[in-house]
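Dumping the structure here so I can ask a few things about it.
What you see is part of a larger complex, with each chain still in position.
All chains are identified by letter, namely A, B and C, in their written order; residue positions are counted from 1 within each chain.
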Amino acid sequence: MITVNDLHKRFGKNEVLKGINCEVEETEVVCVIGPSGSGKSTFLRCLNLLEDVSAGKVVIDGHDLTDKKTNINTVRTEVGMVFQQFNLFPHKTVIQNVMLAPQKVRKITSEEARKRGEILLEKVGLSDKANQYPAQLSGGQQQRVAIARALAMEPKLMLFDEPTSALDPELVGEVLEVMKQLAKEGMTMVVVTHEMGFAKEVADRVLFMDEGIIMEENTPDKIFTNPDSERTKEFLNKVL
Amino acid sequence: MDAIGRILEFDWFRVFEFLPELGKGLYYTLLISIVGLLIGFVLGAIFGLGRISKNKFLFVLASIYVEVVRGTPVLVQAIWIFFALPIIIQYNFDPIVAGIIVIAINSGAYIAEVVRGSVDSIDKGQIEAGRSLGLTKNQTMRYIIWPQAFKRMIPPLGNQFIISIKDTSLLSVILVPELMFQGRLIVSNQFIAVEIYTAVALFYLAITLTLSLILRLIERRLNY
Amino acid sequence: SGEEDLASGEGEDESNNESSYDLEESYTVVSDNSFVPFEFVEDGELTGFDIELIKAIADEAGFEIEGGEIQTTNFDGIIPGLQTQQFDIAIAGISITEDRKQVIDYSEPYYESGLKIGVSADNEDINSIEDLEGKTVATRMGSTSADFLEENTEDATINQFEQLDQVYLAVENGSADAVVYDAPNVDYYISTTGDGLKTVGELYQAENYGIAIAKGNEDLVAAVDDALATLKENGKYDEIYNKWFGSEE
């Protein structure tokens, strides 16, 4: 599904990604952990070209993103993204948030988009909020809408960038629940998170990033109980 | 105090005699500010987007326009447009047309900054959310950024309306028959400076305070 | 010629002049917004010697005043307005000077004028132009009086206002010691509104007023001159003159 080959990313003179290599299979769930500033978000954002790549190769579902001939908008429709800050469209109701992209990009009718949207809101448990504005929802509800919005494009891959770190602790659970469900249904997922519980339970593989490289890559069991790298151990000691 | 006694002695009722003239002035004040601002908004939208555009030429053009207009006093612009420009282009403007041009060009530069600022103020996350859903740049601009930016523009646009109304008073110097001009005309023939200039000031105050009140109501409604 | 026949077919003898010059149907006419008694607003109407005179001239010469109304402007805007062809004709007690002739044309003189000093009625210090040294003198921006003061005083402070009411007010309330301005204007102001003032000294710098016409309208100048001459001959000019200045002769 994803093949990343020696990915480099520079902001000016600051090299943030220093050669990332990684593969993600279909239906696999990969969690990315690591200290602040290690490049986790940047890595994720390179996967749907929100940042353009400085060097290396990224292939998503057969599309080479670094190839100039690739239509990025098409690739993006196959890659859903969920942000830490939700980024719902505040001037649109919940259902309009979910309907917008299918209507404008996939050019489906408003009725069809609404039907699909309602099913997705049902799925994330927010059928009753369809006509409210984002500002009227709690953070957890907003994040669930954001997931529904991404799913509306029927992506083959979902990227999550710390989807629960802007939430009050009591609201974290409801969002993780939706994500677990999604994993169970076989969605391919890359999740940057600090929720080690989720990683342990759901991830097929955990990547530990530090200073722009993947320091360690292992099953959750292995990485949380007996990591190979000293750095990983140190980091987990601080966080757990 | 002496001065207070003197204030009461003025012939305040004579102001009523000149209400028709002042009313005519008010009409032109409002006409010119409204028409000027409508054109100014079009200029502002074009040049404001020019200032965030990646097109070098558009950017430079928009920047020169904005900097020159914001860097010179409105009075200088008015006098230049009314007394110098006609010599250059060999075409004379009617004072009212010249007045509208002055307000349009001037407010356009300030509105350009409002447009730029409002678009810039929309959280970058909104663009990213739009793009990551597969919307094109233009679609993201049209469906996501612009509607939000426009809402944020309303208060500063209302403010610009108030500023432009005040600016029209300068047009008295280029003979636009607006409120201040009418006042000056009456005084120059009737010698009742205190009464008329006070009345003129109160007229402006009434308009601007009413507008800011309306503006505040709108702002409150916008923050539902 | 045939043209003349056609015109005289209307049966009016003023139309004699029409055909001899190539005139437009109408011209924009501008005046000063306040210069008693030549032009000023009374009961909402623009009136005064100049106003009645130019209307008579327009009738005589056979052109309309554009828009049916004489426009007004600040005095210092009149000559620039003629320069930019914004106006065709200006009548505003405009003194004929060599400098101005460079940029505008004039009709023949229609009024003999000059400059006078006005001071507060109880002022005994100022009796002539020499006494203005060290004093504050009010006058109007762009006028011949302003030029005159610049050239004939050394260290008088010259306050150049836009409007004449501001000039007189300055003397009445003491912010200026004297006004120097056109004699008929100062006299008229004193005899009507400004009884707190008096004139002193002689008539400085004799001047003639002419009707100003934008350059490039030779025919219009000639037509106006002809009309003026006719009015002087047929007594119409004297009639207007006496109405505003009395029959002193």
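In this section, a residue touches a chain if its C-beta (ideal position, glycine included) is under 8 Å from a C-beta of that chain, and two chains touch if they have at least 3 such contacts.
This one's a predicted model, so the numbers in the text were calculated from it and none came from an experiment.
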item: Total copies per chain kind in the whole complex, with one of each drawn here; value: A x2, B x2, C x1
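Going forward, only the chains that are shown with their structure count from here on.
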item: Inter-chain pair with the most contacting C-beta pairs; value: A-B
item: Far-end chain from subunit C, centres as C-alpha averages; value: A
item: Rounded Å distance, subunit B centre to subunit C centre (Cα mean); value: 37
item: Interchain centroid distance [CA atoms averaged], subunit A/subunit B, Å; value: 47
item: Centre-to-centre distance between subunit C and subunit A (centres being mean Cα positions), rounded to whole Å; value: 83
item: Subunit C-facing residues of subunit B, complex; value: 20-21, 83, 86-87, 90, 92, 173-175, 184-185, 187-189, 191, 193
item: Touch list for subunit A against partner subunit B, complex; value: 48, 50, 73-74, 76-77, 79-81, 83, 85, 87-91, 100-101, 104-105, 146, 149-150, 153
item: Subunit B residues within the subunit A interface of the complex; value: 123, 125-126, 128-136, 139, 143-144, 147-148, 151
